[in-house]
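With one protein chain held back, the other chains of the complex are shown just where they sit.
A and B label the chains in the order they appear, each numbered from 1.
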Amino acid sequence: MIAEEPPAETAEHAARLAIRKTYKLFIGGAFPRSESGRSYPVRSASGDFMANAALASRKDARDAVRAARSAFAKWSGATAYNRGQILYRIAEMLEGRRAQFIDEVAAASGDGVSAASEVDAAIDRWVWYAGWSDKIAQVHGAANPVAGPYFNLSTPEPTGVVAIVAPAESSLLGLVSVVAPAIVPGNTVVVVASEERPLPAVTLTEVLATSDLPGGVVNLLTGRVAEIAPWLASHMDVDALDLAGVRDAGLATDLEIAAAENLKRVLRPVPASSDWAADPDVQRMLTFMEMKTAWHPKGI
Amino acid sequence: MAFEYAPAPESRSVVDIRASYGLFIGGEFVDGSGGRIKTVNPATEEVLAEVAEAGSDDVDRAVAAARTAFDQVWGPMPGRERAKYLYRIARIVQERARELAVLETIDNGKPIRESRDVDVPLVAAHFFYYAGWADKLRYAGFGERPLGVAAQVIPWNFPLLMLAWKIAPALACGNTVVLKPAETTPLTALAFAEICQQAELPPGVVNIVTGAGETGRLLVEHPAVDKVAFTGSTEVGKQIARSVAGSRKRVTLELGGKAANIVFDDAPIDQAVEGIVNGIFFNQGHVCCAGSRLLVQESIAGDLLDALKRRMALLRVGDPLDKNTDVGAINSAVQLERIRRLSEIGDAEGAERWTAPCELPDRGFWFAPTVFTGVSQAHRIAREEIFGPVLSVLTFRTPAEAVEKANNTPYGLSAGIWSEKGSRILAVADKLRAGVVWANTFNKFDPASPFGGYKESGYGREGGRHGLEAYLDR
Partner (left out) sequence: MTATVASNLSEVARSDAALRAFLHGLPGVDQVGADQRAAMLGTRSIKTTAKAWALDLAIRMVDLTTLEGADTPGKVRALCAKALRPDPADPSCPSVAAVCVYPAMVPAAAPLLAGRAHLASVATAFPAGQVPLSVKLADVESAVRDGADEIDMVINRGAFLSGRYLEVFEEIRAVKQACGDAHLKVILETGELATYDNVRRASWLAMIAGADFIKTSTGKVAPAATPPVTLVMLEAVRDFRAATGRQVGVKPAGGIRTAKDAIKYLVLVNETAGADWLHPDWFRFGASSLLNDLLMQRTRMSTGRYSGPNYVTLD
């Protein structure tokens, strides 16, 4: 995908230099560089230079949380039908750029054979979660038969702003598998992309930006997990923390300790060996949902 | 002439308190290796009994007993058999209801009317409810595998009820438990140990270790427990969340609150007044979901406060064993001191204090029902959990302002809405960030109804089908 060698000139064709993409952050629906002005080189599985990715800073994390919080009221207030449509739209957009993603995933993982199936699985995963938007409350909510003249209904609601460390190995499917379940119930997220393989994630934000997903619902940071995640874990305006991609057990423990300061809901790291292609269950959605139980008397 | 209700004390003779209690481990009472703690009647300051303060070795023994019972008996037992034990326990609680209510009132200070009509019936109902789940877990949607040994630490405000909230779902799912009751209210948990014996519950399925905070810490941090369930302060909840970081332990926390009770101008006023009173003075305000912040629409604030004060003046404060007492004793000297200190801060910050006219007994720990008006969001009495019979009153002008003020807190356990307009109730209920929303009612509890908080009020739910999730491995 990245033209690393200039194409050979021919007599008919004047030499044309390919246009490279600048891989930036995705915050509040915009594509800023890191406010720190820093970047880091991203290499392919074989070690070749592919691009410079933004090296997000503490302040980028702060801005991303602010953007996620601002987007929360509107996104959580949208109808479930609407959120489902938008997630499905993401799948449509992704399908249209399937070939591009296969190239990018293959370049990141060095595995050209499985890249296609990973991209297909990622597209299908958006579709799967899209359908949950207006079903999770039915499946997980309840009308409770209390012993008295009361209407009593439990409904799951989104927790709020979820900070996510995306899986390190599975650059696209892993990312989709943690972002989609967080946003489908109405949460907004700040996700730290795979540190070594961030490029498919950045390209995915281009899809998100053109899928009617309101700005700020997904915010993507690229950079060092060990640098950014502690700021997210300790941020008092973050409601939940998904440590899926944290590989350093000591760091994961520190992040969980930091998260305790405002009692964030925490998902502990997912083992590196786990198979993201396996069928998911509802657990990731439910971890980032709060059960609200409303009572009202029944009288005339 | 005034209608003076003569004292109508419930008889204490139905309880038989031993001078000294050991720990309940492996199905029998054993001596602890640590010190002793005295538990007192907060209404009289009389020492009721001495209980053991479980130390490290004791906690080890209790966890080991629970592990053995889990591996050998309770884990492998078919759900339908576990169910029968829980039904037995529910029935014995009903049979011994009066004794348990009196014991709870003596040890805790809550009015006998509440322990008799609320706490103990709900305890039996909770066991009855979860008994029925034990052989139906496959339908609940959380898997059927228990987690193992649950470490459970409960507070002093609803001692036996919190025990039921913890033990019933844990046992129904096939876990075994080590439970630590609160330092100041161990007696009903120890009576429950006798109930386990009467029910012939296999040894080690339920273990009760008494003690203070250090015992709780030893239990929660014990490496061999699989699950931690805690109800108590947000401060301790955070410590627990930190202590389990990086472990495989599952945790549920049910912590503090500063609930807004929102009264709109179209509220059913007389029931709203009852709801406000019930919201903050039920159980002396020692309720995590207490409606401690009254948000009243400005246009009716004057009338509502007049009605509230008139109603508060009728509250009967005094001997918790008197069947006519509405507000009992503050649970401990420590808690009384905290209520006094925060109330003084309310005075110092310029809020206006009004105290219900009532005579307080000379001995024991008492605090008269109190309301602060002229409170703003910035006041500490509007932000901090007082956990006592102290209501802070704030006003609002529009529904949006009410919601904004209600949510402007790190807590999110409960909230109240009073309005006769259905669509307004539904819209406001949607916007409130709280785990339990009571509309045109307050402080209602039921075993079938999930309970738990948003934000710093903790995570996980107790009660209902959702309450099973905390004790199952999907």
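Throughout what follows, a contact is a pair of C-beta atoms (placed from the backbone, for glycine too) under 8 Å apart; a residue touches a chain by one contact, two chains touch by 3 or more.
Remember, it's a predicted structure, so these values are computed and weren't measured experimentally.
Undergrad: So which shown chains sit in contact with the chain we cannot see?
TA: Those shown chains that the absent chain touches are A, B.
Undergrad: Check each of B:275, B:389 or B:452 against the chain that is not shown and name the one that touches it.
TA: The one listed residue touching the chain not shown is B:275.
Undergrad: Where the complex has a chain not shown, which of A:250, A:271 or A:299 is the residue touching it?
TA: Within the whole complex, the residue contacting the unshown chain is A:299.
Undergrad: In the full complex, which residues of chain A touch the absent chain?
TA: Residues of chain A in contact with the hidden chain: 148-150, 297-300.
Undergrad: So that we can see where the missing chain sits, which residues of chain B does it touch?
TA: Chain B touches the chain not shown through residues 1-8, 113, 117, 266-271, 274-275, 303, 314, 323-324, 420, 440-441.
Note that only the chains that are shown with their structure count from here on.
Undergrad: Just curious, how far off is chain B from chain A if you go by their C-alpha centres, in Å?
TA: 38
Undergrad: Show which residues of chain A lie in contact with chain B when the two form their complex.
TA: Touch residues, chain A against chain B: 139-140, 142, 144-148, 150, 152, 154, 159, 239, 249-250, 252-254, 256-257, 259-263, 265, 281, 283, 290-297.
Undergrad: Would you pull the chain B residues touching chain A in the complex into a rising list?
TA: 125, 141, 234, 237-239, 241-242, 245-246, 253, 255, 410, 412, 425, 429, 434-441, 444, 446, 448-452, 454-456, 458-459, 461, 464-466, 474
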